[in-house]
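One protein chain is absent from this view; the other protein chains keep their places.
And then subunit A:
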Amino acid sequence: MSAEVEETLKRIQTHKGVIGTIVVNAEGNTTLITSTKVDYAGLLHQLTMKARSTVRDLDPQNDLTFLRIRSKKHEIMVAPDKEYLLIVIQNPSE
């Protein structure tokens, strides 16, 4: 892994409350995991695709940039791209 990528991801991971990060490729194969939450990848991939198609249906010139799912226990953040998907799970301070 290149040093830059590693550094950036590490920066994200060391934030307070971050439980894990996952990098998923466009087809849904997991590339990198830094937590035990493996099941997030497949499910979130599908959800992200759905969210993106919704946004584009509403306005074809629009596109999904960021997805935040807040649950009782933690918050899941997904940033989609043409080829990859970065997922970060955080436990908010409260």
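By definition in this document, contacts are C-beta pairs under 8 Å (C-beta built on N, C-alpha and C of every residue); 3 or more make two chains touch, one makes a residue touch a chain; residues count from 1.
The rule is short, and it goes like this: contacts and distances are computed from a predicted model.
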Per UniProt, the name of the complex member that is left out, chosen from "N-acetylglucosamine-6-phosphate deacetylase", "Dynein axonemal intermediate chain 3", "Telomere length regulation protein TEL2 homolog" or "beta-aspartyl-peptidase": "Dynein axonemal intermediate chain 3"
Residue ranges of subunit A at the interface with the undisplayed chain: 1-2, 4-5, 8-9, 11-12, 15-18, 23, 25, 27-32, 38-39, 41-42, 65-66, 68, 70, 75, 77, 79, 81, 83-84, 86, 88, 90, 92-94
